[in-house]
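This structure is in structure tokens; I'll ask about it shortly.
Omission of a single protein chain aside, the complex is shown with its protein chains in their original locations.
Moving on to chain A:
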Amino acid sequence: MLCSVGSRCGAGQGALLQSRQSGASAFVSKRFFAAAAGGNTLKQEDVLKRVGDVIKSFSKTGTSASNADTPAAEVTEATSFQKDLGLDSLDTVELLVAIEEEFEIEIPDKVADELKTVGETVKHILSNPEAN
């Protein structure tokens, strides 16, 4: 009993230390990134690939997008959220929130309502200096 309490405590401290370290390194790299670039240096292919990854992990979450079997490899600029991915307006909102989190940006409501395809979304992310 005593041992299990002790070992659990030790594991907890280890995790805490680890999370502190990873937090610190993320902070440093972010500072470095911002200082070096002074804006976002994202490449279009990378953005497209990451959006594709978000879509891929999103369609696995079991929303109504069950017919969204489009793998990330097939996600292109022309891919439409509603027509090709089979998302309804609610799913689109949710996907955009997931994309916002991935790139750590905020897409205003008015812009978000206009985004209908992957290409438009990628273009918006590239135009946002805060995206990373």
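One rule holds in what follows: a contact is a pair of C-beta atoms (placed from the backbone, for glycine too) under 8 Å apart; a residue touches a chain by one contact, two chains touch by 3 or more; residues count from 1.
Throughout what follows, contacts and distances are computed from a predicted model.
Of the names listed as "Splicing factor U2af small subunit A", "3-methyl-2-oxobutanoate dehydrogenase (2-methylpropanoyl-transferring)", "Complex 1 LYR protein domain-containing protein" or "UV-stimulated scaffold protein A", the one that matches the UniProt record for the absent chain is "Complex 1 LYR protein domain-containing protein". When the missing chain is restored to the complex, the residue among A:D46, A:E74, A:D88 or A:E130 that touches it is A:D88. Considering the whole complex, the residue from A:L42, A:V97 or A:L126 that touches the absent chain is A:V97. For the chain missing from the display, the contacting residue among A:D46, A:E74, A:D113 or A:E130 is A:D113, taking the whole complex into account.
Touch with the hidden chain on the side of chain A covers residues 12, 15, 53-54, 57, 63-64, 88-90, 93-94, 96-97, 101, 109, 112-113.
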